[in-house]
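Excluded from the complex is one protein chain; the other protein chains are retained at their positions.
In this document, chain identifiers A and B correspond to the written order of the chains, with residue numbering beginning at 1 in each.
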Amino acid sequence: MTVVKSEQLPLQSSTDVVAARQRVRQMATELRFSLVDQTKLVTAASELARNALDHGGGGQMSIEVVNGLSRMGLKLIFEDNGPGIPDIQAALKDGFTTGNGMGLGLGGSKRLVNEFAIESEIGKGTKVTVVRWK
Amino acid sequence: MSNLGEIISRNEEAIRADWMKHMTSSVQRADLISKVELEEQSKDLLKAIVRGVSSGQPDDPSGPAWSTARELLQDISASRARQGFTPSETATFVLSLKQPLLAVIRRDLSGSQDELFDAIWKSTALLDKLSLITIETFMATREEVISRQQQELLELSTPVVKLWDGILALPIIGTLDSSRTQVVMEELLQTVVATNSRFAIIDITGVPTVDTLVAQHLLKTITAARLMGAECIISGVRPQIAQTIVHLGINLEDVITKAKLADAFALALQKSGRTVVRVSGAPSGNAVTATLQKEG
Partner (left out) sequence: MERIPILRMGPFLLITIQVDMHDKLAMQLQDDVAQRISDWGSSGVLIDISSLEIVDSFIGRMLANIAAMSRVLGADTVVVGMQPAVAITLVELGMSLPGVRTALNVESGMELLYGTLGTYLGAAHDRSEV
């Protein structure tokens, strides 16, 4: 895929999280995503941005407009330099349907997007990349 | 291999003319694409190939130096797929470049057997890889067209019907997969809001099988409706379906199910505080009998 446009937003406070998801909403609207697809992407962005802030100690989000095979999409990259995730497989399982609030929202976010990739190193940080195609 | 780049650039016009000649009428498809457009595409592609072949990665069309060629091929292939070309016609566009190219190589490198063989092998391998890119894009585009058509068909085949004030019915005919469930959910929920309906009867008489996946899709729809404040009743549960559900251990505890749509409707009426009454004075069977007796 080719990148048409790219932007970076900081994730250092809870107001940053709101600003980030609003920017994703704006760009999804500009690209004329359907309402349900927009909502899913923005919600995933909110989850992942919050993770970067709460579990990663702060980080940043990049938004890229990408060109795939005859379709456009939005790619979001969430990076933090936090403690990293020890057991990614476990983290991808749903944690909060049981209501204990410990889930990282990763499993759920994965279902809201078309492509999902996660890299994490203990002590170094975490990087989550998601793509939603139009 | 940079030799190859030079060879092609030197003989570009000749190669192109030869290439166009070698494109059989089936590839040219004058009914679908104009000759001018075809010549444009050939020119652009040849130039892009020269660029790739003259770069540091002459053998690897997936590298960055080949991005122009790749994008060009993808565009060409995608538009061919949409226009109705066959996969062969599309791939032959690239493959018919072989003969003109090899002819030129043979002529220019006739002096050295090793160089000749090397160039022939490399250009054949290259064109094969490029035509594979063409095929893959073609398939992907075709699949996209098909899935979009399927989507449109789905939207047409899941009508949401208003049975009464505040009571909707959604008869599902056919299999319920995840993409259909999305469509069904969106339609149903939007209608719930638009009509202010508290009840939605999902009739599955027309659903051939209910396995764990189908049940999950139904449950998703029911949960989403519930989050909005509407209650779903499942009707049209055939005896075999009931057995399968129990057998598979599917948990439908929180869901109200009825065998018949009529029963589901009656329940929805009742839950919304309504009863159906017969209007007094209306003709009934007894009235007929009474008249007969009088006359008898």
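By our rule, a residue touches a chain if its C-beta (ideal position, glycine included) is under 8 Å from a C-beta of that chain, and two chains touch if they have at least 3 such contacts.
For clarity, every value in this text was computed on a predicted model and none was experimentally measured.
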Which displayed chains does the hidden chain touch?
A, B
Selected residue (touches chain absent from view) among B:23, B:76, B:192 or B:269:
B:192
Of the residues B:170, B:207 or B:230, I need the one that contacts the missing chain.
B:230
Please identify, in ascending order, the residues of chain B that touch the omitted chain?
182, 185-186, 189-190, 192-193, 196-198, 220, 223-230
Can you name the residues of chain A that touch the chain not displayed here?
14-15, 17-18, 21-22, 25, 35-36, 38-40, 42-43, 46-47, 50, 94, 96-97, 99, 101, 103, 105, 107-109, 111-112
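The rule we apply is simple: only the chains that are shown with their structure count from here on.
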If you average the CA atoms of chain A and of chain B, how many Å lie between those two points?
26
Of all residues in chain B, which touch chain A in the complex?
67, 71, 74, 78, 137, 140-141, 144, 182, 186
In the complex with chain B, residue positions of chain A that touch it:
2, 36, 69-71
